[in-house]
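Complex shown without one protein chain; remaining protein chains in place.
Moving on to subunit A:
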Amino acid sequence: MENKTIGLDKGWDYMQKGITKLKRILEGLPEPPFTSEEYMMLYTTIYNMCTQKPPHDYSQQLYDKYREAFEEYITSTVLPSLREKHDEFMLRELVKRWANHKVMVRWLSRFFHYLDRYFIARRSLPTLNEVGLTCFRDLVYQEVHAKVKDAVITLIDKEREGEQIDRALLKNVLDIFVEIGMGQMDRYEDDFEADMLQDTGAYYSRKASSWIEEDSCPDYMLKSEECLKKERDRVSHYLHSSSETKLSEKVQNELLVAYANRLLEKEHSGCRPLLRNDKEQKPGRMIGTAKVDNGLYVWNKDSTEGGLALSTSKEDMIMLWYRRWRIFLGCTGFIVKYLEAWILLLTYSSSILLLRVLPWFNRQKMLLVTRSILLLSSLYSKIIAGC
């Protein structure tokens, strides 16, 4: 075993050579890769410097120098290269630098591994891995994350307009946000997701305000469904999966809930053709969820066989959509209270039940029954209200 002690300067000199070689490899310069001998020598140097008797136990200094090595590399090389680029080029550079950084952390923490085992464990300091990532986070991420977020959102909006973008690049960039949180999603959520959701909301709000003027109700609904589908697709390709619910909710909010009243007004214009022409191609779309004041909404979004949509947005109308038959079952002109809505629900469900049970109970009969009950209940409520 080693008998003479290694001085800090001499030992660090040797390490510095190794670090410089690593940097050259990362920069892509022609440099032969590390041999196992070099690796062992570097590891051994650290080992020796840490196992020497004090005052030659240089563990603390080595720990500090480890961190300094990263800081020096970042400030001299990484940051300048990022500052001079913009938009998509900056994103690419960032992804490259992050990958490089991870490699550097891995190699250096292997060399300095002996520190991890004893010095760090004894004093409960952040591990070498954490130190490396923290350096990147504090020096690089802090500076660029706002610009990165803007660039990403710009690209997402471009894709919404139909342009092709590099999805793999976006996925890599967003992975950085996730990884830099070091186990927490807070960086992703605070530094990216919040603004992305806001921008999404603004985007769809703009779109909705123009669509609602131009399109008929079924068209608008179709477009909304498509937007929802595209956004989900976006999540699966590059956004983090945790964004899915928030994004869907936002989109639905902007496209559907905000305009629910107007849509239902439009229903009236959209429903006549549907009433007359049962072979209408476009199905009566069901809104997923809608919370609008003054009404009981019962939506059955994804049922393919039948769904009840009961909407009472205007004070004196009930409209029933029966999706499968694409007909508009009834429209009454009286003030609706919850009681009536429940009666209608019951009516509907019992007729569905009858449909199942009695094969001869077909469409016409159902229409007849429902309409008559509607009429009866309206009369009834008028009587009640009248008293």
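As a working rule, contacts are C-beta pairs under 8 Å (C-beta built on N, C-alpha and C of every residue); 3 or more make two chains touch, one makes a residue touch a chain; residues count from 1.
The criterion applied here is as follows: contacts and distances are computed from a predicted model.
Peer 1: Quick one: the chain not pictured, UniProt calls it what, "Cardiotrophin-like cytokine factor 1", "Ran-binding protein M homolog", "Elongin-C" or "Beta-Casp domain-containing protein"?
Peer 2: Matching "Cardiotrophin-like cytokine factor 1", "Ran-binding protein M homolog", "Elongin-C" or "Beta-Casp domain-containing protein" to the record, the invisible chain is "Elongin-C".
Peer 1: Considering the complete complex, identify which of A:R110, A:R167, A:R206 or A:K230 is in touch with the unshown chain.
Peer 2: Once the missing chain is taken into account, the touching residue is A:R110.
Peer 1: Among A:E37, A:E163 or A:E213, exactly one should touch the missing chain; which is it?
Peer 2: A:E37
Peer 1: To test your reading of the contact rule: which positions on subunit A touch the chain that is missing from view?
Peer 2: Residue positions of subunit A that touch the missing chain: 1-2, 25, 32-37, 39-41, 43-44, 47, 51, 103, 106-107, 110, 113, 117.
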